[in-house]
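One structure is given here, and the rest of the page talks about it.
Only one protein chain is missing; all other protein chains are in place.
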Amino acid sequence: MSILELKQVSRNFKGLTALNGIDLEVREGEILGIIGPNGAGKTTLFNIVSGFLKPTRGEILFQGKNIVGLRPDRIARAGLVRSFQGAGLFPQYSCLTNMIMAHHLYNPIGFWQTLAHSKAYGLREKEVKEKSLSLLRLFGLEKLKDMAAKDIPYGNQKMLGLAMVIATGARVLLLDEPVAGMNPSEARAMADQIRGVRSEMKKTVVLVEHNMKMVMGVCDRIVVIHYGVKIAEGEPELIRRHPKVIEAYLGAADG
Amino acid sequence: MTEFLQLGLNCLVLSANYILLALGLTLIFGILRVLNFAHGTFYICGAYVVYALVQWAGFHYFTAALTAMIVIGGLGIFVEAAVLYPLSEKVKVASLGAILGVSMILEGTLAFIFKGEDVTIGSYFKGILTIRGATLSRERLMVVLLCGLIVIGLYVWIRRTRQGIAIRALAENPRVAALQGIHIRFMRFLVMGVASFLAAAAGAIVTPLFYINPYMGGGIIFKALLIVAVGGMGSIEGSILAGLLIGVVETIGVTYLGPVAEVVSFLIVIAVFLFRPQGLLGVEYEFH
Partner (left out) sequence: MSFTEKKKRGISLIILVAGLFLLPLFFPNPARIGMFISCAVASILAMGWLMILRIGCLSLGQAAFLAIGGYTSALLAQKAGISPWIGLLAGGAASGTVALIIGMVVLRVRGLSLSIITFAFAEVVRLLLSTLEFFGGHGGITGIPSFPPLNFPVLGRVRCDSPTAGYYILLLILLVCGTVMWRMDRSALGRIFGALPQNEALAESLGVHPLRYKMIGFVTACFFAGMAGAFTAHYYNVLFPGNYTPIQSIMVQIQATVGGVTSVALGGLLGGSLMVMVESWLLNIDSRWVYIFYGSVILLVTFFLPEGLLSLPQKVKKVMKKN
């Protein structure tokens, strides 16, 4: 069952073709990895799927409906959420507040209730706070809950970013380089969390990564993009041996 | 033909005035990445220094003008050292507030010293020139000539000399420029000094023509801002081009449309900042 489908998605930037006719299918409950040499168009793809960019051509079907042209917040509300490369947090806010912010989708705020500080508002605040605390505990971040997000260690920041996308309650998570800049043990911990998220919380995960080891170890299927074109698709073992993939990466550093 | 010459001269006088101011603003923005809202006040201060030296100390006009330019240039360097540099690492809000503060203090001080009435030192280059039946005041011609010389001088300096090239490098890419050994603090001083010098020059050149009061700085800065916006933040050529353009538009506009013309200039500013913040020829900048 494909929960997310890309049909002939293309994107031009003033003469430069970033993506050229990408066809992609994401099955529900799988972990799909998207890899490719730098500049291949992977982040552009994410930006397009999550609504930050419009494709020049093509369709994107989420749960059967075309989401091209919808605003990012609308797409998020439909159940597709992304994390961000590098800074994916609210730096001045505490970790707890960051988590609370992530619950906006799960339990949106009513304007008039807020103004009146009604009982419903108070209950909502309490519930969201509790949920946030338990998620922080789940990801091992509860000790840092009152620290500003910009002050916590980098590895924890990435973990918090992951926790936040989970908190939204979305069914499909797009993770943009989840283990970038992490040392091997941190990357392993992250990979475990991602696996757990898929099996225990029944989420579908699509991730973009450069760390080959992590990608091979975590993904059910892998898609390889080179110069904006899909050159290979399949299970990790297949991709590892695929001649076109090896050619594309020749000379490129391994993760 | 007569009307054309007279109108043309008026356009040029206005343009010259604006260009000198805009050049300073754009230089400051390019290097310090701050919009110097006090620039207009420097302009007025320059004019007042000339006035004071001529009226009270009996200086010769040119000496007074030169002194004013140096004094205000120094003032600019002082403001850079005391206010702008210490705040350069902080949020932009801070520099904005501070520069407004400087501007208000200067205006208040001027009001104390000169008591807020409109003053002028009167024409220096008396007399008129008649070309093809058009009555052109010598004063205005000299204004255009002097401004033109200064602008050309500045242009040559920016394009040809080492400091000028360093300034442009710094404007385009501060980090790389620093790596190349360009001394940033010195450049900042230099730019603030030169820009303030120019502002005072504009003020000095213009005092014989118009009446001045301590609160004019605010209105003038706005026009300069308009020109910098349209011409492009950080672009010398842009300022010159836009200055000429705006001078023409405003002179014609005011003659035929009256006060509504001013509204049009503000609308242009809004449009520029909405759709093309870098103006016609400006540097790319994250407007944050």
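By written order: A and B. Residues from 1 in each chain.
As a convention for this text, a residue touches a chain if its C-beta (ideal position, glycine included) is under 8 Å from a C-beta of that chain, and two chains touch if they have at least 3 such contacts.
The shown structure was predicted, so the numbers you read here are calculated from the model rather than taken from an experiment.
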Among the options A:76, A:225 or A:245, which residue touches the chain absent from this view? A:76
Option from B:57, B:105 or B:176 whose C-beta touches the chain left out: B:105
Hidden partner interface residues of chain A, rising order: 50, 52, 71-73, 76-77, 81-82, 84, 87-93, 97, 100-102, 104-105, 108-109, 111, 114-117, 121, 124-125, 164, 168
Logged for chain B, residues touching the omitted partner chain are 35, 83, 86-87, 90, 92-94, 96-98, 100-109, 111-112, 116, 218, 222, 225, 229, 258-260, 262-263, 266-267, 269-270, 273-274, 277, 286-288
